[in-house]
Every structure is written in C-alpha cells, then in structure tokens.
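First the structure, which I've put down as structure tokens, then a few questions once you've had a look.
For this view, one protein chain was removed and the others were kept in their places.
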Amino acid sequence: MNKVYSNADEAIADIANGMTLMLGGFGLCGLPENCIAALVKKGVKELTCISNNAGVDDFGIGLMLKQHQVKKMISSYVGENAEFERQLLSGELEVELIPQGTLATRCMAAGYGMPAIFTPAGIGTEVAEGKEVRNFNGKDYLMEMAFDADFAIVKAWKGDSMGNLVYRSTARNFNPVMAMAGKITIAEVEELVEPGQLDPDYVHTPGIYVHRIFQGVNYEKRIEQRTVRSKQ
Amino acid sequence: MNKVYSNADEAIADIANGMTLMLGGFGLCGLPENCIAALVKKGVKELTCISNNAGVDDFGIGLMLKQHQVKKMISSYVGENAEFERQLLSGELEVELIPQGTLATRCMAAGYGMPAIFTPAGIGTEVAEGKEVRNFNGKDYLMEMAFDADFAIVKAWKGDSMGNLVYRSTARNFNPVMAMAGKITIAEVEELVEPGQLDPDYVHTPGIYVHRIFQGVNYEKRIEQRTVRSKQ
Amino acid sequence: MLDKTGIAKRIAKEIKDGYYVNLGIGIPTLVANYIPQSMDVVLQSENGLLGMGPFPFEGEEDADVINAGKQTITMLPGSAIFDSAMSFGMIRARKVNLTILGAMEVSENGDIANWKIPGKMVKGMGGAMDLVASAENIIVAMQHVNKAGESKLLPQCTLPLTGVNCVKKIVTELAVLDVLPGGGFKLLERAPGVSVEEIKNATAGKLIIEGEIPEMEI
Partner (left out) sequence: MLDKTGIAKRIAKEIKDGYYVNLGIGIPTLVANYIPQSMDVVLQSENGLLGMGPFPFEGEEDADVINAGKQTITMLPGSAIFDSAMSFGMIRARKVNLTILGAMEVSENGDIANWKIPGKMVKGMGGAMDLVASAENIIVAMQHVNKAGESKLLPQCTLPLTGVNCVKKIVTELAVLDVLPGGGFKLLERAPGVSVEEIKNATAGKLIIEGEIPEMEI
C-alpha cells in the first residue's frame, strides 16, 4: 500500500483529457493549489470540474479556465471571475449551477454509496426542470443523483502515509465530502506525517478514501476578502 | 440558551409513555448509562426504542426490558439477551430487525433533513417486504425512510455547555448519528467543560444538534467480551 | 426611512435568545452587530462553522478562517467546524432557527428571487436555494424598490425563482411586513417618518392594511 507520491505532477500524471474532476475548497480557502498548478502545467483539457466556485481570474480554477482547460463547470457560485463570465456568455464554457447543499450532498452520496438523495432545494425553480419531484409528509423534494467523478482532488492540513486526513478550520468545507467521492482521490497536505502521529479520534477523512497523498509546497493561501476591525 | 441540566432525572423528566427514543451505543460500548438508569427509575412505559442492540439481561436497555418498559425495539442485533428472547417469543415485545447500516443511515437521514435514503441492504430478503425497490445503474436499492424520534439519548466523552460533543474511540458508534436525529437530543458526558475548551476542529457533534447536556456519574463502562492476549 | 443600518437594527429585534441564525451577504451581515450582548445567539456560516465572531483585528487574519461571503472572520469560544454536507444537513433538518437574506424580488405568496438576472447576471445561487427551501423562519432584508424605482414586492416574481412560498417576513427601508400564508403583504410597522400612503405606492403586490399601523421602534 504505497499511497505517497513525491509531488503534484506525479500524483496527477494519469489525469487525461475529458475526465471529470472534483476540486475541494470554498472560494480560495482550502484549495488544492499544488494540484491545480500541476494541471495547468500539464495542460490537460476538456475537463468537467465539480467545485463550489470557479476561483478568481488569477488563482484557483480561474488559472485552468484561462488556459481553456475546462469544458464544463458544475458549481454553486461563480461570481468572482470575469474570464469565467466571458467564456460563459460567449458559449465557450458550459456551466451547470446547482444549490450548494445539493452539490455537497451529491458528493456525500457518492462517498456513502447512495445513488440518489432527496432535497427540497430548488423545488419550484429552474433547478427542478427535468428532475423527479417526490412528496414526503406533505413537502416536495427533488431527487438528485450522486456524482460520478474520475478523480477527487482535495487539500488537507495534515495527512499520514495511510491517507488519513485532518483539515484546519473552514478550509475543511467541501474537501471531506469530495475526498469520499472520487473513484481515485488525491490529497495534498501541508504536513505529511507517519502513521500514528494523527489521533484516530480526530481523523476527518479515514485513509480508506484516499488513494494518493503528497506533501504540498509553497502554499499561498490567498485571502479573497480581507476584512478586519481596528484595535481600539 | 441554557442547555445544562444537573442530572439524568432532570434531563429525561418530560419523556412520557408511548414515546419513541433513540439510544446510542454499540453493545455495551458508549451507552447512555445514566439516562437508562433514570428511565428505569422513572418507570416510563410503552416506549419504542431505536438502538443497535438491546443490552444484556442486567445492563443497558436490558434493564428497561426487564421492567417491561419497552413496547417495541428497532435494532440490528439482539442476540445477547435472554429476557429479550423470552418476551419476543411470548409476544410481549414487538421487534423490528433491520440492517445495521440501514439503522445508522436512517438516523443520519433524519439529522440531515433527508426524508428517505437508498440502500441495497436487504434486497431480495424479508427486509425488503412492502418496501419500494428502485433500480439505479443496474443495481436494486430499497428506499428506507428517515427515523422520527421524540428523543435521542447519547453518551459522549466530553461536551461543553453549548452542546458540542466529542466521543472517545469506538464508543462513538451510533452516538453522533442519533445525536443529529432526535427532535430533542439529550447528551450525557463523562466530562462537561466550558465553551472554548474543545477544539472547534475536533468537535464531532456540533452543539446545534444537542438540546440538553449533563455531566454523568458513576460510569460502569462494562465490557461485554473481555478478550486479551498474554504478554510473552 | 431607514438606512441599511436601520434595517439591520430592526431585524435584530426578531432574534430570540438561544437562536441559531444564518445571515446572508449584504445587509443581513450587519445584523450581527445589533444582537444584544445579553443574548446567546450562535451564527451559522454555511461554509462550515457555528459560532462566527467579528472580523479579526488587523494582522490577525487567517486564510483558513472565512465566512460564506469569503470574508476573514474569527471564531467565538464554543465554535464548531464541519464539512459542507453537514452544514446543509443541519439547514435542511431545520436546526437553524432563523435565516436572514437579501432579495431582488418577493411575491405576495412568499416566493423569492435573488440569484439570477437572465442575460445579465449569472453568479449562481450558492446556498440560497437550500436555505429558503428548508428554513422555517425566513426574513428578507431589502430595499422596497429597485434602482429604477420599481417595487420589489410583487404579485408575482418576474426573475427566476430561488424558492417558493417561503418568505415569512420582510424588512425594508419603509416597512415591516408579514407574508400571509394565504397570500398578501400584511403591513405591520412603518419606518420612522414614512406614511402608509408611501408604502402603498411602493408596493405592487397585494398590501393588507388593518387598523392603525404603528411606527417601528428601533
């Protein structure tokens, strides 16, 4: 069981044109920066990307959009990226916008082996078009299908060589549910440790879900909206 | 927001005859011992109990069975309790046996606001009788409904006064999924601490799910199958 | 007439001790500043946090600690972090007591539109559809009329919907209104110095006025 890779290039080497990828992160927080950089470098194309956001123009998935590597985005909110909007309006980019909770739960469904889930999100809206509606106890729910992704690419704070992961603060976000959901899951971590160094009670993603892991480098961890108060 | 109760008697005071309770634990591990003792003392009857097991003759839910407080058990495995078997065969006790994963996932469904889930467990068996079968990608699944429990009663290792809970080792088991699932959730803990003393990254059950919490006393933590190896 | 702060202050009065509250982006975010210190209120941020605190002091920002608006924030004692699935799980299971969010339009039967202007703005719904589909108690914070001077309280929404039959209460710069279960905006309070007539003129949907309408206290 050797899950440890030396870097992002190695870990993503077999990601091919046309594949479906899940990418963890919320905004620019908890992004798999190293893997995104490696995907840009590799120049793999025609990707379908499932990720809550589409990055900004010069960071995150925005970097892949700029290189026209993305055929389709499945996201809940994409409002921070001008290049994205341009590609969308020009028809270069296909976009499926879905509710954030639906996005998260369709990942979880995949990780939990559940083919579909029910959610009221989107009932009565264009999100419901073409989907099965079902009433339970007087309330309507949409049946939403589990995602099917070739690779899930996540970022964790710490991980061990068996693939166990621990996230830090709100950089957790979509990472654990995507980590469970990939046919192959790649995790990049700020600190790679030996088995036994993570407390089993506080592992967020058990190693069984993680196929490849590597110690990331040069994390920028960019802040999207720096908001502060002054000391009084 | 005062969630802190002084003891089990207070925390369960309004549990009434005929109610449906979820009780955490796996075998005798991670059992809400204090609440069970208080329920026995209170003598509340006609209960429906959702719990993976039914305890043993003189511990756990077995104590409630002995007092004929349970009308119906919903469990996955009840093989350790002679009194249970007697009541079942004599017709005094109604029993619904369901797969363990189905039990856990029906709890989670309730906690996640999902009215139903799909699982292949039980397809082609008597568990499937009367249930909707649905085929996804060539595989059959049963539609199983979220549980609806008046109270969930769980045991954690540590908790704070805001209801945040941390479990220890395999005493976690069903406790977190049940904690999410009760209309009212009561948590007993080995150690009750102040807000800020639990690391937010390692809270297993966020306080929003927990309505009442108290510091338990005199934990017996009985071992069901003591198995050891000798030092060589 | 109220400014944004006034709207936030008035909404803060709807919050009860012990509430778990989700605040949307914009005016709703301001509400946090006016929750009485004496109350135990926990703010949920749908990116995975309960116990959101104020912005950090300068120099203390942490890129890993943000809210759903991607702003740097702090966490209060007793916070808990969780993943996105659990976050929307607790929303869907109605563990969050109150949701406050902005809107472009609200209809007299409680429909809300706030995520898309066809051909113009396509940012996405984020968590709004989940929130409005599940929350028991939804208050909309918005301007009564849009920049073109058209009412945002309509018989029917004209923009793509975010959710149906879900808004319970609206607080604008002019008024506080309930959306009645049977339909219609029931006028509850006038903003200081605003007449019932002004509110009538600014409301395109069915406005229900019964008896004397008090001026709101902030």
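Going by the order they are written in, the chains are A, B and C; count residues from 1 in each one.
Going forward, a residue touches a chain if its C-beta (ideal position, glycine included) is under 8 Å from a C-beta of that chain, and two chains touch if they have at least 3 such contacts.
Note that the structure is predicted; figures quoted are calculated from it, not measured.
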Interface partners of the hidden chain - shown chains only, full complex considered: A, B
Among A:Leu97, A:Ala149 or A:Met162, the residue in touch with the chain that has been omitted: A:Met162
Contact partner of the left-out chain, one of B:Ala8, B:Leu28 or B:Leu192: B:Leu28
Which of B:Ser76, B:Gln197 or B:Gln215 contacts the chain that the document leaves out: B:Ser76
Candidate in contact with the missing chain, chosen from A:Leu88, A:Ile186 or A:Val203: A:Val203
Contact set of chain A toward the excluded chain (per top definition): 1, 110-114, 160-162, 164, 180, 194-196, 198, 200-201, 203, 206-209
Residues belonging to chain B that touch the chain removed from view: 26-30, 52, 75-80, 85, 88, 95, 97-105, 107-108, 119-127, 157, 167-177, 204, 221-231
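Keep this in mind: only the chains that are shown with their structure count from here on.
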Touching chain B and also chain C, the following chains: A
Chain pair whose interface holds the most contacting C-beta pairs: A-C
Whole-Å gap separating chain B and chain C, where each centre is the average of the chain's CA atoms: 36
Separation of mean Cα positions, chain B and chain A [Å, integer]: 33
Centre distance in Å when chain A and chain C are each reduced to the mean of their C-alpha atoms: 28
Multi-partner residues of chain A (each touching 2 or more other chains): 105, 119, 167-169, 172
Residue list for chain C, restricted to those that touch at least two other chains: 49, 75, 81-82, 85, 88-89, 91-92, 134
